[in-house]
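Omission of a single protein chain aside, the complex is shown with its protein chains in their original locations.
Think of it as A, B and C in the order they're written, each chain with its own count starting at 1.
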Amino acid sequence: MQSSFQLAFLIPLLPLIGFLINGLGRNQLSKQWSGLIGAGTIMGSFLVSLFIFQSVESGNTAVVSYFDFIRIEGLRIPFAFQIDALSSLFLLIITGIGFLIHVYSISYMHEESSSSFARYFSYLNLFVFSMLLLVLGSNYVVLFIGWEGVGLCSYLLIGFWFKNQVYTKAANKAFIMNRIGDLAFLLAIFWLIIKTGSASFQEVFEFVQGNQGTSKFTATDITVVSLLLFIGATGKSAQLPLYTWLPDAMAGPTPVSALIHAATMVTAGIYMIARSNIIYSLAPFTLTLISWVGLATALLAATIALRQYDIKKVLAYSTVSQLGFMFLALGSGAYVAAVFHVLTHAFFKALLFLGSGSVIHAMGGEQDIRKMGGLSGKLKITYVTFLIGCLAIAGLPPLSGFFSKDAILLSAFLHQPLQYGIALFTAFLTAFYMFRLLFLTFHGSFRGTAEQQAHLHESPALMTIPLIVLALLSVVGGWIGIPAVLMHEADWLGSFLAPVLSSSTHEVSHATEWMLMSLSVVGVLLTIGFAWFLFRNYRERESKGLLRFFEHKWYVDELYDRLIVKPIFYLGRLLKEWVEPRFIDALVNGVGKTVQLAGRQIRFLQSGQIGSYVLLMVLAMVTVLLVQFFIRK
Amino acid sequence: MNALLVSAILGVLLMLSSVFIKNKSYIHTLALAGLAGLFMLNLAELNGWLLFEIDLKGMLRFDRYALVMNAIMLASLFFYLLLSGRAMEKVGPHYADYLALLFFICAGLFMVTGYASLLILFLGIEVISIPLYILTGSDKRNLKSNEAALKYFLLGSFSTGLLLLGIAFFYGARGNFSATVSVDPTVVGSSLQLASLLLLLFAMSFKVSVAPFHFWTPDVYDGAPTVFTSFMATIVKVALFAAFVRLFEDTFSLQFSIWQPWVAGFVVLTLLIGNLTAVFQQSVKRMLAYSSIAQAGFMLLAVYAINGDSKEGLLLYAASYSLATIGIFAVLSHLQDYTFDGFNGLAKKQPVVAASLAIFFLSLAGIPLTGGFLAKLFMIKAALAYQPWLAIVAVIMAVVSVFYYFRVIQAMYFRSADDQEMMPEFPKSFPILLLVTALLVVLLGIFPETLLGLLYF
Amino acid sequence: MVVLLLLLIPLIGACFLFLYKGDYRFASNAALRVSLASLLVMGARLFYWNTPEMLTFSVPWLTSLGSSFSLRMDGLGTMLSILTTASYFLLFWYLKDRSIERPATFFAWLLLAQVGMLGVFLAIDSLLFYFFWELALIPMYFLASQWGGVRRIPVTFKFFIYTFLGSVFMLIGILYLQSKTADHSFALESIKKIRLSSDQQSWLFWLFFIAFAIKLPVFPFHTWQPDTYEESPTPVTAILSAVMVKMGILGLLRWLLPLFPIASYMWGDVVMSMAVVGIVYASFLAMQQTDLKRLVAYSSIAHIGLMTAGAFALNNMAYQGLQLQLFTHGINILGMWILADLIERKMGTRKIDSLGGIAQQSPTLTIFFVIIALANIALPLTNAFVGEFLLFNGILATPSNYYWVFAGVGGLGIIFSAVYTLKMIRAIFYGEVNAITQKPIVLESHECWVLSVIVGLILFFGIYPQPLLDMTADFSKELFSLTDITSLFRKS
Partner (left out) sequence: MPINYYLFLAIALFSIGVVGVLTRRNAIIIFMCIELMLNAVNLLLVAFSKMHYKQAAAAAIPIANPGIDGQLFVFFIMVVAAAEVSVGLAIIVMLYRNIHSVDINFLNRLKH
């Protein structure tokens, strides 16, 4: 085993240590120290990840096993790490972007009291720890541990400002919706364990490939498992029908939204499905379902994003929409494309969120873009980086977004032209709402209050440097996966991931490919122009008709409330008010009551009259004698 | 045999003693000494040492079982006198005479436990009943006592009539009064046999207050002076049960199939009526009367299933039930208020008394680690050998009994007394004696072998 | 020998405290020492005294009945004994220097209950088992009825009657079995030798199951439980739900399943349906509760439902998970009750609506509460996770035809538990402070220690549960060999 792999345990361990120090010493540590520890530990694991990455790139993979987490008769689940292309890639994303966001947070959160400052960083470190566990785990159980861990941290960080019950409500919502998915995920794991007798990726996949279609692992099993896993993914990665928690999750601090709800955690679902690609490539039905769900989510979220006014909400819905794209890719069997988009999306979406954070910071907590405008003058760096981010997400060459999105669109085209059409349309929508956001925020005239205007200022270096770095990444990040049609042998990512991800290689003529690219590029440019025309200088307008429908997020939250939340509540009340006291408990008490009632009645046999006593006795005797002599004879 | 004669003599002595000895405590001590002596003599006989050599002419048969039963009764009687002997003084002026009557009754008890001829059974029952009529009515000014006495007397002699008719038929069918197994199976099936069997069944059921012949019990127990109720409800009852068992074990063993269903029916009826009626009572004394009926239902299981278990069980039952009930009545006789509220807050004022009472009631309810539990266990085990459903009815009724027994425990421990001056005053030694009795009950529940060991060694 | 010590130490302690009425400080310290002693004995058993003759004890007793005073500590017994001794020690430590009226008697009753429960866990003679079963009940009844809340008398009486009713049915079953044994003995070994027809097994099964179901309690026999938990003084509630309910599970594992495997399979679907319905039902009610203690009580019913379902999954995974869960659930729920008691004592109310914002005033308490609550909903890396993981896994692998229904419906519990737990945390700790939650809750050092120990246990066994799993491996294997349906039907 590669020597550098011995260090693998450091990657999650360092953030854990950071968590412990910050968590336990939160009352002693000064802000500098806790910030330093928080960011430093992540830096450390980033460096280790780099080591490991380059040794993976030189072709080494390994499963590093530490101890037996569960060992019973017939089941052994080791606590082991799997180090291969996929996990090492994610390691880099998580630790790298994580580090930048930690740095950013140091300045962003500086108004907090030192103890809650430390609390913030301890949560953040804990999150990174769990996320690393998630991607490092060599079996579904360890993956699930990280899976739930990130859910917990997201819960804690969304509700970070716990005085505000709206935030804590959003936190609960996020955790519970994730739990719904987790249940499906767990059931999938159980199913696999029962069928294959193991939970580790290698053994499971070998077993599945070996016995697929046989009685040991029937087609039904494959469908069930793949479906359950997918449901699990929809919870974590905010797909239909479980996406509504993500926009609410914006209640957390903006860096958190950047790290957890854009760059890393929400992509866990994609990671998990990509991990299980061997199972999925055997489940065509599920794949189709995934592609459609992804597409639907992308479209839905995009339409909603059109009419949002909270800068973070727009980004949140765009995140949902981009995740939809990734699932579309997965569904079309283009796992590499999906992972590619995860990578690029991580760059530019983190960038956008941090940019918005910088804006909010400048506006003194204001998030409504209707109150902004014309900030480009004051916030130069933010503006430029934000613009890059927008271009990247809109998918203009040669920025990163272009390549990944193009790959997805291509795969969709090959898989199902209709999906391609919708996806393309959605891409245009993306460009539209992103530039709407850009124009409303940075162009036109300032619409906020006077003291906000006075307060406007560019954020300090600790915040702008991460922006710049991310902007660079968003520009160049796509060049690791340049399709063959543009440049030969340039698809480094595809070849790097090839051992892990089964790539569907069906050839398409260069002509078509050119056509598709140009189509999307031209479309995007036109959309941007349209947006410019519309929002160059913005005037408040009452939205009506379909737009109104979009503005209210398709009333999905209300729908869920009617269909699920309320019924559960009323059923619970019914049980509490009626079934429990009036039925079950009444039955129990009824027995006791009956006994007492019987006592009350039988008592009257004892009339106190000798005559009646004798009479009863004689009657009894006569009956017995008669029965004995004339019946029982 | 020793005990029988000596107790009669002691009775006469005590009757005379009232002439010479004026100090009641001396008489009490004398009675206690007498009892101790009787106990010793009984044990001596158990070890085969007899005071007089008399040819019993097959009228009496003091086998081990009878002697052990006697020992139990004597022990219970001893504790009875210890605990509530002095309480008798409150009943009336004729203290020595009450004690004398007790000793006469003792003689009767030994006759019914050891009879080998129905003549002795009859005499024994009468020797028990007639003094009991007197004791029941001994509180002359108290109308309840009078009423109880008359009811007891009329109904009692009525049942005596039944008993005698049964014996007469028996004589007609068998030509003798011997209570041993019938050697001649031909006569077994005859109508006379049947009639005598049933009539004796009725009469005995009446004496041990088994439903539907139980009607006298609540009224008499309620009306009689509490001290004597305690005696009637415990020692007398277990003695008569011993007689009952012997009658159906030996005399009518061949008609087993005939009487067993009837006994089963009586068991169920008794358990139901006894327990259910007790649930609703307001006076603890009357509740105990009904509970004694309920317990009789359990003891009747010993008659129902005549086998080793049931006979041992009856011994355990006799001991634990008598001791517990005697203890409870002893406390009760010191209380002014016989309702459940009379016990309120006793635990705070008299922790030892309350603890002992709690043990007694737990034993009656059949909670493990008390004699009562093992006794019930034996009975249920015996019944299970024949009829599972009978056992199930029995245990369900045992649960019902918790309803009323625990009302006292709740009153003592969980409620507080509304007025303190209602609280009873006990003599100095009383709590200790009570505790000893309670410990005996517990010991019976933990090491029953010590008692059952007497049966066979 | 160890087993005898385990029973004797608390017994002596109880008698001593009954007789010697000391003041509070004395009584609590004495009780603490006693519980520490038995905990030490338990520790010694784990590391040194683990020879067979150490772990068994048998003297003739009630020989005329065919019974004997015989105890044996197998894996399951060890697990539960550790739980009992540990819970008692932690509880008494927590109760240090707190004023209760008539403290000596209070602790004496608690210790007596400990004797009863340990006896139940260790007895291998059915009659002895029944003895201890009742012995454990009586002290609880007295504790709850004397130190309890306003409605204590009727509520606890119902609890007593209900449980007693169940146990007498079991007594009939025991007696019947004894009469069927070759050597007319109550010993578990000779009872195991009986060959029972499936009909006999069926009705014996119900005689026993009713007793255990009421004790656990399993839906729909649960109605005594919330009232009792609410009315009892919280320390007693803690013992009731941390240790006493385990008597029911033990009954299932040591008596019911091995003695009547075929009936357990035949009625498995019925029982499992009751259990999983109970999970959902209790969760629904828990969501509706406004009283902290009632909420925890219902959540505990849900957990118990899961364990019961696991017991009837009839496979090794479920057995292992269940026995692990016995310990972890005990520790977690103990923590929950201690926290509930803290909050009630310091804030003067249990109504979660009237609380709120505690997190600002007393972060330490909040951290403890959140960790223990999350352990209660079986978050990974807390001790409950592995147990529930294996339990659900086993339930999905149960030989019934409806395995997926049971797993699915039971799984809803995972979601609902999150719902009501987070609801509770949010209502109690988050939001702005109000008049009641003004003053911060300062934890005294020993309270802090107790909670830290609990949290430590939660995390340690959440990360490394293997020791506990190994402890019960043999027992589970044996149990599985006795209840393995496929082999059973091959035999008969």
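Following the convention adopted for this analysis, contacts are C-beta pairs under 8 Å (C-beta built on N, C-alpha and C of every residue); 3 or more make two chains touch, one makes a residue touch a chain.
This is a predicted model, so every value here is computed, not measured.
Shown chains touched by the missing chain in the whole complex: A, B. Screening B:Tyr65, B:Tyr95 or B:Phe177 for touch with the missing chain picks out B:Phe177. Here one chain is not drawn; of B:Leu46, B:Leu165 or B:Val352, the residue touching it is B:Leu165. Residue B:Phe153 is the one among B:Phe39, B:Phe153, B:Phe206 or B:Phe406 that touches the chain missing from this view.
Which of B:Glu45, B:Asp97, B:Asp222 or B:Glu312 touches the hidden chain is settled by the complete complex: it is B:Asp222. Against the chain not displayed here, chain B makes contact via residues 119, 122-123, 126, 130, 133-134, 137, 140-141, 143-144, 146-151, 153-154, 157-158, 160-161, 164-165, 167-169, 171-172, 175-177, 218-219, 222-223.
Across the interface with the omitted chain, chain A contributes residues 603-604, 606-611, 614-615, 618.
Here is the rule we go by: only the chains that are shown with their structure count from here on.
When each chain is reduced to the average of its Cα atoms, B sits farthest from chain C.
One simple way to say how far apart two chains are is to compare their mean CA positions; for chain B and chain C this gives 43 Å.
Spacing of chain A relative to chain B, judged by their CA centroids, is 78 angstrom. Residues of chain A in contact with two or more other chains: 592. Across the assembly, chain C contributes 161 as residues in contact with two or more other chains.
Contact residues of chain B toward chain C in the complex are 312, 362, 367-369, 374, 377, 380-381, 384-385, 388, 391-392, 395-396, 398-399, 402-403, 406, 410, 413-415, 448-449, 452. On the chain B side of its complex with chain A, the touching residues are 151, 154-155, 158, 162, 191, 194-195, 198, 202, 206, 212-213, 215-216, 218-219, 258, 262, 272-273, 276-280, 400, 403. The touching residues of chain A, when paired with chain B in their complex, are 592, 595-596, 598-600, 602-603, 605-606, 608, 610, 613-614, 616-617, 620-621, 624-625, 628-629, 632.
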